[in-house]
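There's a structure below that I have some questions on.
Complex shown without one protein chain; remaining protein chains in place.
Moving on to subunit A:
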């Protein structure tokens, strides 16, 4: 899920870079430092949308660096366990499939794909139901439930499951058809 958050951060700037466009310099540095970084707490920073307030600078003893408290708003992508989201399938193999939801990668293991979906190898590997009505292949859009998150310095990896109801593999295909979006369903 995307969130809009306000945070304050202390930015350090060396006096050599001071001048009439100090604010622009600070904002540019902020974008460089913060955008596309990732933390377990806040998730992945997508874009800074505004700088609300830059406080008075404070000279740090001994270094000459000046610290400015900068208050900024940003859009962040923060996935949660148990969340349901839509994703685009990027790769299918017999272990399961990979999908992408915006900036994050999601892996769905074949244990978490409904039992009646079989892996079919070939030119376009895919998972298909026995009656052929639902097919998951590259570029399919799927809905999945996040069951695990792993965060490193620049990326977030998620583990997903197709059993959204949380009661094991789908018992009711009717539900499945609606929960996995229509692009997967063969006409």
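As a convention for this text, a residue touches a chain if its C-beta (ideal position, glycine included) is under 8 Å from a C-beta of that chain, and two chains touch if they have at least 3 such contacts; residues count from 1.
Simple rule for what comes next: contacts and distances are computed from a predicted model.
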Per UniProt record, name of the chain withheld from view ["DNA replication complex GINS protein PSF2", "Coronatine-insensitive protein homolog 1b", "RNA polymerase II" or "Actin-related protein 6"]: "RNA polymerase II"
Sole contact to the chain not displayed, among A:44, A:89 or A:158: A:44
Touching the absent chain when the full complex is considered, from A:4, A:60, A:94 or A:111: A:4
Residue in contact with the excluded chain [from A:8, A:33 or A:86]: A:86
Residue, one of A:101, A:117 or A:158, that touches the chain absent here: A:101
Touch list for subunit A against the chain that is not drawn: 1-5, 35-36, 40-41, 44-47, 49, 75, 77-78, 80-86, 88, 100-103, 141, 143, 146, 164-166, 175, 178-179
